[in-house]
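Questions regarding the structure given below will be posed in turn.
With one protein chain held back, the other chains of the complex are shown just where they sit.
By written order: A, B and C. Residues from 1 in each chain.
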Amino acid sequence: MAKEFWRWKEYNWKSETIDWKDGNTVSCGIDVGSVSSQAVILVDGELYAYSSMRTGSDSPMSATNAMNWALEDTGMTQDNVHYVVGTGYGRVNVPFANKTITEIACHARGANLMYGNTVRTILDMGGQDCKAIRCDEKGKVTNFLMNDKCAAGTGRGMEVFADLLSIPIEDVGELSFQVDEEPPPVSSTCVVFAKTEATGLLREGWPKNKVIAAYCSAMSHRVVTLLQRIGVESDFVITGGIGKNVGIVRRLSQELGFETLKTDYDSQIAGALGAALFGRALAEKARN
Amino acid sequence: MIDKFVQWEKNRHQYAKDWKARTGGKVMGYFCTYVPEEILYAADILPVRILGSHEPHDVTEAHIFGMYCPFSRDCLAQGLKGRYDYLDGIMIAQSCLHIRQAYTSWTKHIPVDFEYYLPMPNNVQSPHATPYLTEEITQFRKALEKWIGRELTDENIQNGIDIMNENRALMHELYTYKKNDNPPVSGADTMEIAISQQMVDKREHTQALKELLAELGGGKSYSKNSGTRLMVLGSENDDIAFIKMVESVNGTVVADDHCIGTRYFWNNVKPNENLVESIATRYIERPACPSKDWIDRTRIPHILSMAKEFDVKGAIVIQQKFCDPHELDIPAITKALQANDIKTLFLEFDVTVPIGQFKIRVEAFLEMLQEDDLF
Amino acid sequence: MINVGIDVGAKNIKIVIVNGQDIIAKGKVLSGFETKETVIALYDQLLGEANVTKDQINLITSTGSGRKAVDFAQKSITEVTAAAKGATTLYPNVHCVIDVGAEEGRSIRVDSNGKIVDFALNEKCAAGAGAFIESMARALEVSIEDFGMLSLQSDREIPMNAQCAVFAESEVVSLLHSKTDKKDIAKAVNDAVASRITSMTRKVGFENDIELIGGMAKNTGFINALKKGLDSEIIVPENAEYVTAFGAAIYND
Partner (left out) sequence: MSIPTYKTETLKCWNKAKEIRNDFYTNYASAHEKGGLRWAGGAWSFGAIPAGLGNDIFPITGEPYGASIAFNKEFSLRCLEATEKKGYARDLCSYMRSYWGSIILDEYAFGGKFPKPDFMWQDHICCSHSKWYQVASELEGGIPTYSIDVAVGPYNSVTDSKIEYLVNQMHDGIEWLKKTTRREYNDDLLIEAVNNECRATALWAEICLLNMTVPTPIDEKSMYSLYVLGTLEKHSKVVADFYEELLDEVKYRVANGIGAIAHERCRLMSDTQPPWGFLSVFRYLEKFGAVSVGSLYTFGLIGVWEDKPDGTWGPRTTPKELGIDITTRDQALKILADWNLSKPEWQHFYSPHLKSDMMIKIAKQWKIDGVLLHYNRGCEGLSLGIAENRLALIEAGYPVMAFEGNMGDEREFDEAKTMGRIDSFMETLGMTII
């Protein structure tokens, strides 16, 4: 594989306005997902720095890398962090975590801060599973559902596609709207067969955009059925990598009849952010 | 004491072989807990329930279409692999179509000396079910007599009833301990006891239970666990690994509605002058398998009262993949539980369960139930 | 008599040119999207290698899921027939042909005359095929070539639950996270696919000899798992992935 189109870009960010040294509580959340890992650092609950990287096959390493990259040019070291919460598939392998909490609880908690306490339904489209989460005004989970059996409608599925069509994953969404009319969704549920189906369509001379559109609508439709099983209540938001894929997001909200709230935060860090918020609470709890 | 039950469960086949050697008696493999074991004990036959082994296998696809429940396929696999080579007879009491296939393929490909299909009625809510079943059990009794070459006297039948009743009563007593704030026996250990109950000579099992109960009576505890009180319910479930995982993340299974567990022993035979009829009545009135729970839903009040009795905080609803009878009950039961402020987690089981993926859900579920101040 | 067999598979196009039953040229290329053009390019190249001209060609037979695209073929047969023909021609004592390609697994039972008695194919899910291994290899960050060898170094039994390729990938990831050794995971994956294929083969009922063809024949770990599952020796012809194309080339009424 010459160029790996399915890979999400890796990046980090640091606040220019906050000086961590002024803070009482520095908490950190590490979300070691199946596909990517994020580290978020909060100073008294304020977002200070974060990073997002591809998860390697060695998860403790991924956790450490994500952490270090988030700390890059902050002058902060791990010792300055009061409390670390690990979450995600690899949460048990965050060597320096004080506690682990599931990504389901963390995404709800994170979304509550990112989008405000009016959020009641969260769709987390992660790399390999898709979670529909209901929560209350505190961001506490009241119910959740995960997709079973089949991975159509997961980030991985979309990546397989981006790769097949040699389109950078970030561009998939926009391209999927560059069609004269919405094509019928691909019928195959199996990601691998959907790929074959797409190959067939391309062989028939379909333009890539049209194929992408067909896949996006198939994918969003599957997710909608999952959401409707648990019941969607506004405000509705989408976290996780796919949250950035307008090709899915727009089709989804269209079919659901719900607008998704926008946020200035990076939707991919919701889990780590939630973990960091729990971290802050736990740190303060430990103090008094 | 618990270890005895564990050993029985782990070495089930060896146990049966030894029992045979020791007693010279016959062993009857059976599918489904509607089989009236009273009659088998009356005939000095050891009833052994056919269960799966939770190992991936590749021997049943030729015999059972993949859209049927993995448990029934796992059961058949055990037979095809020769693990039950010590059986003298095989029988089934009619319940769902899925398990029936394991039985019909078994009779063709793993022939034994004696086979019997007991058409247990499905309309257990009809007043005509008991007289009908009484006649069917009478026919079964005759068939058995023919096979073993002797008549079964009423004393024999009474004896069979006594053996079953005593064992079921003691299991009930065990469960009363699970109502404690800190149940002295974990859910995983309880399952070991419940599984062994279906394959070990009830007289031995009863003896062991008495000793265990004496220990518990004396304040002994086998469990440090006092996590969130959970109930498990749904399809056949003998997946100890799963229960252990649940209890490893601080859940405690205190009650269940499974055909391994309470549904198997919840009610007893109340003997009357017509012994066979009193047995039939017991099986008609026992907590229903969903395949027989119509037109009224009797399972819902039963499950709710159990949840109350055992002070359950959450319920894990387990369904064998493709299990139609449970798929037809779960939405209604889930609704009823939630209406009574008991949150539910639904999990679909296969021959083996993806512990890793399920762990996340169970932990998230427990986090959901916990009253914490992190918000 | 010079004949050509063109096998248009889900992933690769394989072409074989035979003189009688002797292969005089063979080649393969990724299917891509312009199937016909790709086929023609490879075909012309092979004609060169075999230095024969188009008019010397007696019959072109296409096969494989994409066979319709080869409109210049005079004959078109299904991959089941082609696989059986090729495999039994190479090894006349073969009674069971197992063909595992990128996205399809097949078991074919043939009688002593090479006539097909029964066959089974994997259904809607790709778990019984090579693509499954590919995504697992990616999760393990090892090449598909090393994957087989790696799995041979393990003797652990880990059941894989997920039947879906992508879900299995996440199971692999959680195995990795629980510090399971790569070689053990590789074995678990090969065992899982082999068990799918074994089931399918038991379904059609198999007698020796058994022959494995298709791309997966390169995965030594898979072959081992299959031998274990069927408790039998397995013949793996060289150029296993060309057997179907070969079968098409030598197929004629």
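Methods note: a residue touches a chain if its C-beta (ideal position, glycine included) is under 8 Å from a C-beta of that chain, and two chains touch if they have at least 3 such contacts.
Being a predicted model, the structure only gives us computed values, none of them experimental.
Within the full complex, the chain left out of the display is in contact with A, B, C.
The missing chain, though absent from the display, is touched by one residue of B:N123, B:T153, B:S305 or B:N340; that residue is B:N123. Within the complete assembly, residues 61-65, 67-68, 94, 96-98, 100-101, 104-105, 108, 117, 119, 121-123, 126-129, 131-132, 135-136, 290-291, 293-295, 297, 319, 321-322, 324-325, 327-332, 334 of subunit B touch the chain that is not shown. Where subunit A meets the chain that is not shown, the touching residues are 187-189, 225, 228-229. Interface residues of subunit C with the unshown chain, by the touch rule above, are 65, 77-81, 115-121, 123-124, 203, 205.
Heads up, the rule we're going with is that only the chains that are shown with their structure count from here on.
In terms of their C-alpha centroids, the spacing between subunit A and subunit B amounts to 42 Å. Computed from the mean C-alpha positions, the centre of subunit B lies at a distance of 45 Å from the centre of subunit C. Remark: subunit A and subunit C have CA centroids separated by 37 Å (rounded to whole angstrom). Contact with two or more other chains is made by residues 170, 174, 177-178 of subunit C. Looking at subunit A, one finds that residues 89, 129, 149 touch two or more other chains.
Residues of subunit B that touch subunit C in their complex: 55-62, 350, 352-354, 356-357. If you check the complex, the residues on subunit A that touch subunit C are 32, 34, 55-59, 89-90, 92-93, 127-129, 149-151, 154, 156-157, 160, 188-193, 195-196, 199, 202-203.
Put simply, subunit A touches subunit B in their complex at residues 89, 101-105, 109, 129, 138-144, 146, 148-149, 278, 281-282, 285.
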